[in-house]
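Notes for the one structure printed next.
Here the complex is missing a single protein chain, while all its other protein chains stay put.
Letters A, B, C, D and E mark the chains in the order given here, with residues in each chain numbered from 1 onward.
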Amino acid sequence: MKVTVCRKEHFNAAHRLHNPEWSDQKNQLVFGKCNNANYHGHNYDLVVKVTGEPDEQTGYVLDMKILSEIIEKNVLDRFDHKNLNLDTKEFKNLIPTAENIVIVIWKILREKIDKQLEIKVILYETERNFVEYPSN
Amino acid sequence: MKVTVCRKEHFNAAHRLHNPEWSDQKNQLVFGKCNNANYHGHNYDLVVKVTGEPDEQTGYVLDMKILSEIIEKNVLDRFDHKNLNLDTKEFKNLIPTAENIVIVIWKILREKIDKQLEIKVILYETERNFVEYPSN
Amino acid sequence: MKVTVCRKEHFNAAHRLHNPEWSDQKNQLVFGKCNNANYHGHNYDLVVKVTGEPDEQTGYVLDMKILSEIIEKNVLDRFDHKNLNLDTKEFKNLIPTAENIVIVIWKILREKIDKQLEIKVILYETERNFVEYPSN
Amino acid sequence: MKVTVCRKEHFNAAHRLHNPEWSDQKNQLVFGKCNNANYHGHNYDLVVKVTGEPDEQTGYVLDMKILSEIIEKNVLDRFDHKNLNLDTKEFKNLIPTAENIVIVIWKILREKIDKQLEIKVILYETERNFVEYPSN
Amino acid sequence: MKVTVCRKEHFNAAHRLHNPEWSDQKNQLVFGKCNNANYHGHNYDLVVKVTGEPDEQTGYVLDMKILSEIIEKNVLDRFDHKNLNLDTKEFKNLIPTAENIVIVIWKILREKIDKQLEIKVILYETERNFVEYPSN
Partner (left out) sequence: MKVTVCRKEHFNAAHRLHNPEWSDQKNQLVFGKCNNANYHGHNYDLVVKVTGEPDEQTGYVLDMKILSEIIEKNVLDRFDHKNLNLDTKEFKNLIPTAENIVIVIWKILREKIDKQLEIKVILYETERNFVEYPSN
């Protein structure tokens, strides 16, 4: 009788897609406008899904206030109003594509949430571009 | 060649999270503002997903007008503009968390929809807090 | 060179539409399901619009963080997760229709925001029912 | 380490639900308003989900700009601002229900996207009626 | 103490933009894809705003259930699941641009709603294209 509980949060960040092993020309060719040298930014919407059995005493799988606090403390405090490339250790050597960001966030949360609960993360870079990890 | 058809409906209800086996203090500690003695409320958005083979004659898995009427008659007429704790038999002895509500709605609909069709229910308590049952 | 800055907040509350001077029958006739004796509830979305000249030093009409804090302290702390009829002095003797709620919120905020700034409040009772005060 | 990348697009089209093997009366009975002889129409929202391993050099599963161009060239150019029944070969002999449209779009895209990547399509006929193919 | 109450409804319709006094070539040049001979369609979202003094007995400017019924009876029953050019008398000789549709709807509703109440109509042809009448 597993239920999935979902919490939506958001953060605002700057980023740049750039592979330092490539020439400027190749970076421009592959990443286009997203390679802009001085960065651009997004309002990232984040949905964290946690699956497990509801507790009989509380009726909760995981109190969404607690889930919200876990996300705030571990993800938002780290990435909100930051430049992902310059201000975070996670993306010093990893290109901050939506794909890479969603995996990083999943790994951060996996450490902080009870292992008996499954986790899935959806990250909206824009309303029209979004990613899910893991794929189910 | 199974397709999933989805219908979104909504209802407005009052509720209170309270475990009668606990002290007021423990209820307040666990449920916080959601334990408010005089209830609070939500606009619940409900998505019902039904999976099966489209019929060759109609091109429908299940006519969404019919799905909408099944939801209206069995779920909305029961819960819309109601106090879940006081006005419904389902939550007389069951805490109306989103997790418990979504399971109750799934069970109600499971009785009313052809067994060859799989059902999944998503319930939005707010835009940012939602639950899914069953987890897939 | 006046600009309008807008901040969206939300709160969840229970309410009941009932005129104590009328018979139960007349209340039922006029207010229908909204007259349910045990209350029902909503996720209220609230947009507060403040109009004035941007400050030359900050580029702000009014810092939206400050606007958000004013709304939280004066409106959300008062109404969020409450029963409007039973838990608030504002609606002890005033029917909590969307029209009356929006006027009450406007009056509360009018006391707390610099008189040189104009205020307008929009209140969404549901996504499809909303009110504005003052009408412009 | 598979990630799902999702792209949302939209198109506007007219259609009519009608089975030529049936009498007008039966068509009216089954399809109701959707059988209107002179067609009606929708803003279709389309989400295409592509699942695979991110490339180590780019951090992309599939560049969403490229995904967007594939959808535009193969789906939108074919169906946008068209009468599905009269202007497209796909629905000359197939009733354009949401179920049938989503399968057709999936088959079109399956030919155009690398076979190592899984595809799923979600089609919103309205905000409240939508379909998914394949069901997962 | 005037308040504006707003109700959102929607309808689905087919239409074609075509000026019969022009050549096909000129129609194509001016209206582009919207001139498609076999029509295309939209999910129209409609917001009707009504401004007046709340009634002291009810707290209502105009009961939104009543407003909803007025819109349904006079606008939706006329235009929903219709071909605006072929199935309605209003657009037999008037090009159904969003601008013309919004004026037609306003005139229809102006006849049906108490003259002491001001009316404004907003019509969304898509999420990104919408019109308002009257402009305020």
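The working rule: a contact is a pair of C-beta atoms (placed from the backbone, for glycine too) under 8 Å apart; a residue touches a chain by one contact, two chains touch by 3 or more.
Just so you know, these numbers come straight off a predicted model, no measurement behind them.
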item	value
Which residue of A:S23, A:N38, A:N93 or A:Q116 touches the chain not shown here	A:N38
Which residue of E:L62, E:V102 or E:I119 touches the chain not shown here	E:V102
Interface with the unshown chain - residue positions in subunit E	17, 19, 21, 30-32, 94-100, 102-103, 127-136
On subunit C, residues whose C-beta touches the chain left out of the figure	1-9, 49, 51, 54, 57-61, 63-65, 118, 136
Contact set of subunit A toward the excluded chain (per top definition)	10, 12-15, 33-34, 36, 38-43, 80-83, 86-87, 126-127
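Here, only the chains that are shown with their structure count from here on.
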item	value
Matching chain pair for B-D (criterion: over half of the contact pairs shared, by residue number), options B-C, A-D or D-E	A-D
Subunit C and subunit E, separation of their C-alpha mean positions in angstrom	28
Rounded Å distance between subunit C and subunit D, as computed from the means of their C-alpha atoms	41
Residue list for subunit B, restricted to those that touch at least two other chains	127, 136
